[in-house]
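Let me begin by presenting the structure, written as structure tokens, before commenting on it.
Incomplete set of chains, arranged as in the complex.
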């Protein structure tokens, strides 16, 4: 039980209201730092400031901490703040803003620890969705709109899809699966902020999520976002644990979404690619321009390309979106051992309809689950087993940064061929 | 983004808790006064007291203001108060009570700025629904009960239906449309109270609503209720804006509901009518008594009549419900340029089942949307276009008031004929 009591009766003692954040002080903890996916965390423990922002006995309250208050002298003063939104369908939604001094990263504990946006100066990672509110899952019927209810809350930079399933709505095993699963609409049950007390003062925000239904599923998820003072990047380290006694199917897809200013007419996508194929007939018609972007285009809707990326010897891979001039971009790092396939979603419709592209590593593509089983893209997780999904997001702030990232992609590709497959992997013509 | 931050990182500064309402003082604003629908607002700006009751950074808190506190001397002291309901399915629901000194009007920001009731002495505009709570949309599954989940929260004087669709549940374009759309189950995201600082001290409550889903819809709604000290009337001025880049279908229907004491055996309905027809075969059988009401009748359920009203030269029209004695009633003003059709809903079942009639001007009738397209009753709204819907509600407190309103109806009818159509506009026999 997570009501703070377990089998034993809870203490009726009330916490004093003037102690909003439990500062635990210098607790010894494993220091994970700002490691890239695939990297091995340091085994050296380090002193850490730890703050519980939300827990079963702790309501979220507006709060903030900064480097000065922690007695940390840095070139780049940093701060972390928690606030609650009110009104509309965002009533009660918590946001955590991590300002590294060089980038402000906004996390939404109430929406599955999704990352709303990351802003560095005049560059914004994220996009402008018609959905203006950060919607509390309490107001969303995922089964609404024929299983498309998820669209009523979709507006983040990082929207997690999974873990029971991902993909388009449709009936599988006699049940209507709603778009992209439940994960983004599960509020975090416990959120802890850790700040290393020693340079480089690594900042970590960890949220715990439960995806549970009697007889059906018992997934425990821990999602950790890491960054550090002065950084224009962050990493995600998500662990999925099957707490149950039976193997379960699962799927993961990181719906990472970018609009202006990176996305524009002539912007380009790059990744080390083993195979690319169109998601459907619509995308097939533009297969020759799959790596380049149009400007906002009336009536465009979307095209999607299914990629099988290459990784390096450790499985690490990288996808890059950069602007036309090649002097700004974003690099999304992932590991093909964890996330073996990749959806490139090109939604270059008008700005108000949603001008956005998704760089989406996953265990699976965006087809309904029933189509992905034959493709071998519905993995299982055994009892008590754990899976890790690690991603990095790095702002490429200048031409040199972009070029270096593209060079890294070339290194991973390492001269290996790219198969351009004309036919979609799934025949949706009869669907 | 309406999380109060836009693309820029938000200030972590907390608002002092002891400043619950931002009183902006004498701000110059366009003064709309208590204009009737179709009337043109005064262009003269006037000093206004303005209070933000709810916003993205402002939780609703119990609060009240009265004319004395504002330094206003009136024959009729007035007050406005905000309170939050607790327990049951009404946990967290906000109510705003506007007491004009002669009538208390209760608005529900949490339920789409619906008007719960308006009470003047022993006359109540509104009705007694079996639904006793003011239900928070978080607890309603609109898709439940085969698309009738809306019925679990239906109990207001003014229940807005729309704007994506109105009408009975059913599949249209492959999607199950739930009863009467989402609008009544969307909480207002920002609520502002304005009180003119000069006579007649117009009181306005404005709420902003968002009806949004990626790829589907981006409607912004501003709903403003106006009244003034001593009034036994109020007006609604709702604007619907299509913020998107594509034309969208929309529908509006104002489900204005009246029970006792106005509704009783022998009560009557009047309006200037061009055409009346029964909604279905059930209503056809009582077509000859479409303007009169039965007392509470066991097993009655409901009859519905579809009206096409006449308007005056400006399109203004009026519908009246009055009691048997003709000494009490209500007049609902609307404009046929905005709301060209009208549903008369006669639910004269038993008191506990719901003894109520609806005087419902709309763009559309209550059929499922798929039936209304062929009737030309599914209008579209272009990109960035706006539609206004203006209604007035006036208590008719005595015989003279009732007679004057009926005379106004005669003037609008102006001797023009009323077609009594025997056949329903839609053949539901195969439905």
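Think of it as A and B in the order they're written, each chain with its own count starting at 1.
Operating definition for what follows: a residue touches a chain if its C-beta (ideal position, glycine included) is under 8 Å from a C-beta of that chain, and two chains touch if they have at least 3 such contacts.
It should be emphasised that the depicted structure is a prediction, and the values quoted were computed from it without experimental measurement.
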Legend entry - Given 2 visible subunits, total identical subunits the whole complex contains: 3
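Just so it is clear, only the chains that are shown with their structure count from here on.
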Inset, instruction - To the nearest 5 degrees, please report the angle of the rotation taking chain A's Cα atoms onto chain B. - result: 120
Inset, instruction - Please report how many Å separate the Cα centroid of chain A from that of chain B, as a whole number. - result: 41
Inset, instruction - Mind listing the chain B positions that touch chain A in their complex? - result: 1-5, 7-10, 12, 14, 54-60, 92, 137-138, 141-143, 174-176, 178, 186-191, 208-210, 212-218, 243-246, 383
Legend entry - chain B-facing residues of chain A, complex: 62-64, 79, 81, 83-91, 93, 95, 97, 99, 104, 106, 116-117, 119, 124, 126, 129-134, 136, 138-139, 141, 143-146, 148, 151-152, 154-155, 298, 301, 349-354
